[in-house]
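My structure is below; once you've seen it, I'll send some questions.
A single protein chain has been omitted; all remaining protein chains appear in their positions.
Chain naming follows the written order as A and B, and within any one chain the residues start at number 1.
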Amino acid sequence: MFKFIARRILQSIIVLFVITTVTFFMVHAAPGDPFSAERKMPEHIKQRLMEHYGLDKPEIVQYFHYVGSLLKGDLGPSHVETRSVNRIIGTTFPVSLELGSWALLIALGIGLPVGIIAAVFRNTLADYIPMSMAMIGICLPTFVLGPVLALIFGVWLGWFNVSGWFIPADRVLPALTIGLVYAAIIARITRGGMLEVLNQDFIRTAKAKGVPFPRIIFFHTLKGGLLPVISFLGPALAGIISGSFVVETIFQIPGMGRQFVQSAFNRDYALVMGTVIVYACLIIVANLLVDIVQVILNPRLRFEDS
Amino acid sequence: MSKNPQLSPSEKRLPDVPVDLDAIESGTSLWQDAWHRLRKNHMALISFWVLVFMVIFCFVGPFLTSHDFRSNDLEKTLLSPSSQHWFGTDDLGRDQLTRVMIGGRVSLGVGIIATTVSLLIGVTYGATAAYIGGKVDASMMRLVDVLYALPFTIFVILLMTLFERSIVLLFIVIGAVEWLTMARIVRGQVLSIKKQEFVEAAVSLGYSTRRIILRHIIPNVLGVVVVYATLTVPSVMLLESFLSFLGLGVQPPMPSWGSLIKLGADNIQLYPYLLVIPALFFSLTLFSLNFLGDGLRDALDPKSSKD
Partner (left out) sequence: MNVSKAALWRSLTWAAVVTASLFLSGCGQGVPDVDEGVERGILLAGNGAEPKSLDPQRATGVTENKIISSLIEGLIAYHPTDDTLPEPGVAESWEPNEDASVWTFKIRDDAFWSNGDPVTARDFVYSYQRMLDPAFPGEYAQMLYQLRNGEAYKTGEITEFSKVGVSAVDDKTLRMELVGPTPYFLDMLKHYSWYPVHPATIEAHGGPLDLSGEWTLPGNFVGNGPFVLEDWLPNQYIRVVKSPTYWDREMMRLNEIYFYSVEDVNTEKRMFDSGLLHTTSTVPTNDIPILRETRPDIIHIDPYLGTYFYRLNVTRAPLDNPLVRKALNLSIDRQAVVDKVTLGGQTPTRAYVPAGFNDYPTPDLISYDPERARTLLAEAGYPGGEGFPELYLLFNTSEGHRKIAEAVVDMWNTNLGINMQLENKEWKVYLDAQTHLDYDVSRSGWIGDYMDPVTFLEMFTTGNGNNDTGWSDARYDELIHKAFRSPNQEAHYASLLEAENILLDELPIVPVYWYTRIYLQDPRVRNWNPKLLDNRPYKYIYLSE
């Protein structure tokens, strides 16, 4: 197993390098620059700014300079905001992490049980009703669910603040907005995965042998049902944690999701690079974890790298 | 052995197609059985007809309404549903009924085409990677990792500026992003199937890799693929609405369900019909797609039984 992890880490470094390079040139290829604004800057002033940030040099030179400082752990100054990229990410990432964790908790806490129940009581009301409600989670975009929740629970009932990230209760509405959507998806995937297993021969054998049903569920089926969920969670985790732009905008949350999108729109090259690199690391780690867990849960798989 | 009277005439029509016992054996009976099972699934049938209605509604409907989706009427803005405007009017006085129909064309079109594209690419890619395994698998999946991590927003902006705005571009952009997850899921599934006996049997029988992948592996992966495809269509349609939210979606005055829902979400308090109606159509379509997908999955699963 350790050889596997070591090999994966090596591969990950290459992947990260490729991502950094491709993103760098992609971002610089997009028309516009960090300094253009509605009121035009006199040319020579713009020239000064470009010089200050090293943006007047050829792209290749800029690239090597960036990689150089990257290796030292410095993500550079933001081209648009006042703080450095390190500081911006340092303050926004934990927020997104926290929001994502709560959302994930809600998603798993609602999605797994619902999916399991629906699979077990398949094709009865206990299947149709929860799955239909789960459908609502999938069908409503966050930019509809969020304002609706904020309106009902924030403005009309006054139970929560409509926006902000100041007190613990502020976590509820945004986490629910993201969590409900993922709960629905997880419910469906769990149900699907569980059904796959429930239909297999060895389950029928166990039933015929008289093994009590709950035990069948827990010991035999659950693992099989969880596998596709874990497959799905890998990339989804990174997505949830790196923040949802929409939810952060609607609820005024100082998270990384907003930076991810805003920096692209602002052509804040350094911040785009910074957020992409963090996001990429997250995905790589998440995928690695998912692959490891998959093998643990399914002993028939080996660490598929040799 | 299954009796299939349809086979002889087709055989006669295309004499140069080699008779494939393999296909006769597993291909036809699987699909026929599936069709039978599907027809008995009431929810799936209802969903199917709902979808048919949606398609007709969106693609034929606009010819039947007396309004154009583009014509503003500043005297008649933000009217609630009435006999003249069944779904009311929007903030520029345009007929919402027609706009929901036209919007449906865009959303359904994007949903179906982009999902199909991502399915084709994703399934083939994931299955191949998993089946071949080893270093090839590793590099293929690392490539997926790279593509996954690239910033979507920048990617879209770049494409939009390089290729001008058009609906086709939208399809490509969305399809190009969705196949990644599909590939990953399929790979996971194939990895577990690969170890099963019938595959080892096929290998020992000397079948080519391509044949094993196409004829043995993929049909067994279909269950998960179908379920995930039915999750992809909503995801694609939502992605389109997210693009509209960012202003990178379809060019106005062309509506899509995503942009209509966005407009509705901004006006929930005062003009709820602007949200409720497009959202209803959107949700109904997705519901139907999902139940149909469930039905397909149940029907296609060779091991599923009615107990």
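Odds and ends about this structure:
Following the convention adopted for this analysis, a contact is a pair of C-beta atoms (placed from the backbone, for glycine too) under 8 Å apart; a residue touches a chain by one contact, two chains touch by 3 or more.
This one's a predicted model, so the numbers in the text were calculated from it and none came from an experiment.
Note on the undisplayed chain: of the listed residues A:Ile14, A:Ala29, A:Val61 or A:Ala169, the one touching it is A:Ala169. Although one chain is not displayed, its contacts with chain A can still be listed: residues 30-33, 36-46, 48-49, 52, 77, 80-84, 88, 91-92, 105-106, 109, 112-113, 116, 147, 150-151, 154-155, 158, 160-172, 214-215, 217-218, 249-254, 258, 265-267. What chain B contributes to its contact with the hidden chain is residues 70-72, 74-75, 77-78, 91-93, 157, 160-161, 165, 246-248, 251-253, 263, 265-267, 269-271.
As a working rule, only the chains that are shown with their structure count from here on.
If you average the Cα atoms of chain A and of chain B, the two centres end up 22 Å apart. Listed in rising order, the residues of chain A touching chain B in the complex are 11-12, 14-15, 18-19, 22-23, 26-27, 29-31, 128, 132, 135-136, 138-141, 143-144, 147-148, 151, 185, 188-189, 192-193, 195-196, 199-201, 227-228, 231-232, 234-235, 246, 260-261, 264-265, 272, 275-276, 279-280, 283-284, 287, 294, 298, 300-301, 304-306. Across the complex, chain B meets chain A through its residues 43, 133-135, 137-138, 141-142, 145-146, 148-151, 153-155, 157-158, 161, 180-181, 184-185, 188-189, 191-192, 195, 223-224, 227-228, 231, 234, 238, 241-242, 245-246, 258, 261-262, 264-265, 268-269, 275, 279, 282-283, 286-287, 290, 297, 301, 303-305.
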